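Notes to accompany the following structure.
Not every chain is included here, but those present sit where they belong.
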Amino acid sequence: MANSKYEYVKAFEQPDVLLPNTWIVVRIDGRGFHKLTDRYQFKKPNDRRALDLMNAAAVEVMKDLSDLCIAYGVSDEYSFVFHPSCQLFERRSAKLATTIASTFTAHYVFLWGTYFPDTPLQPPYLPSFDGRAVTYPCIKNLRDYMSWRQVDCHINNLYNMTFWTMVLQGGMSNTDAELELKGTVSSDKNEILFKRFGINYNNEEEIYKKGSVIYRQYQLDDVKSKSVTPDEGNYMQETTSKSQQEKFRKLRRKAQVVVDHVDIIKDEFWDRRPWILSGKPGKLPTEA
Amino acid sequence: MANSKYEYVKAFEQPDVLLPNTWIVVRIDGRGFHKLTDRYQFKKPNDRRALDLMNAAAVEVMKDLSDLCIAYGVSDEYSFVFHPSCQLFERRSAKLATTIASTFTAHYVFLWGTYFPDTPLQPPYLPSFDGRAVTYPCIKNLRDYMSWRQVDCHINNLYNMTFWTMVLQGGMSNTDAELELKGTVSSDKNEILFKRFGINYNNEEEIYKKGSVIYRQYQLDDVKSKSVTPDEGNYMQETTSKSQQEKFRKLRRKAQVVVDHVDIIKDEFWDRRPWILSGKPGKLPTEA
């Protein structure tokens, strides 16, 4: 019994290969997390367990897909970045986005009990994530994307912290706090925190203020010796030999995947870790 | 601190809205399941626990997304079908595909222990699924798609059953079995099973031969009274009132989601369940 009679339906599947030689960012977002955080009583304004769980799941995605060069997470979202030279799944958009959304979800659900030992998942209310792949033509655009997310992290965190301090410590109603914060700028919120509650926002934990950045760790560059920005341009005719590629793959597998909470807007972060933008692994840190 | 400086990066996100008034099929496939079935020692040729787990996860997806009208699963793949009138997520392709892949994964991982109580998941080897959304312009194309998957199920199952019987009961090597089966047609395989091993393929369980179809259950139509195919055409100007839509939603939520192992190639299945193709819920079955 051949299947030829129906196989014509395969022709409806349309190609969705992403433009070559561009940065690919797959961003996933928690689906309906407002409800979810209520149901599982996430702490306000930040629940450290929830962020640690996000990071743990993201680390597993980074380990699983060695083509990824960096990831950045804040709140219930995570952005995963593929290098312009990446050929994974022939750069098919849906395949990249679903693989990351699904792999992340698998680890998130699996690890839930580790981070929320007293709050078991209650079906059918399980966490899930949607996602999409977006391409950026140059390093400047990619870095601006990353900066956009980190600035957003800061803006939201300052707002949320001020709001919840006013509500939880200040005894204000949600509505009153919202009303008072309307139209305020950063300095206003800093002042409310400091004057009313004695809180210095700068002393807050970096993970809340900066979000989380994940990458493979190699030997850091001496920032002073830094001379040139990574060679931008064409990554499509890399003359990397097969053996070289194999060596790269091994280096990536050996490298530790680290979670950091640092500024990724300024140059320093990128200058000291040139392997992220170059797409070529650095030297493994020497043991002490 | 406004974020306007970096917000331009949003412009890189390209629209991916699927053509209106078409059937949407999101098919997900197990990622690297060959390795996975080895690691967790799935039984050959079919592992009932694994299929039941697939079905259980798919049922949860159907319950979660009431816009879905039918789903069909075989082996480590599942196809979920949205009606042409569906407006979920504004019909954005990536959002639909990732939501289904992620939600399915969440339930699959969560329910693993129920179906494999003695084989706990071993990180980082977790199951994950990739997916894609494909559109079909008319009922004929959609039904041919469904038929394609069910014929595939049959072809693969007959092959796998014969192969594994030759290996496991017949003591042949994998290579020898493969060699002998090369170029055989269905009747050859039926004969091998029957003459050598006394197995009548027709008596095998329906779930293996037909795969699994999932839908909402309403009162079946008397097939004899069936007169017309569902009105095909334009679903974009449905004059369904808001209250009507609300009623539909409630009926969908109340309807039982059932798992069936039946022929979906012939007309009968569809004729008796007109709500699947019409997109309008039927009458809830009356209690006895």
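For the reader, a short list of remarks on this structure follows.
Lettered A and B in written order, each chain numbered from 1.
Following the convention adopted for this analysis, contacts are C-beta pairs under 8 Å (C-beta built on N, C-alpha and C of every residue); 3 or more make two chains touch, one makes a residue touch a chain.
Note that this is a predicted model, so its numbers are computed, not measured.
Of the identical chains in this model, 2 are shown in place, and the full complex in the file is built from 4 copies.
In the analysis below, only the chains that are shown with their structure count from here on.
Each chain gets a centre from the mean of its Cα atoms; for subunit A and subunit B, those two points are 31 Å apart. The touching residues of subunit A, when paired with subunit B in their complex, are 1, 3, 5-10, 12-14, 16, 28, 31, 60, 63-64, 89, 92-95, 97-99, 101-111, 121, 123-124, 126-136, 141, 144-145, 147-148, 151-152, 154-155, 185-186.
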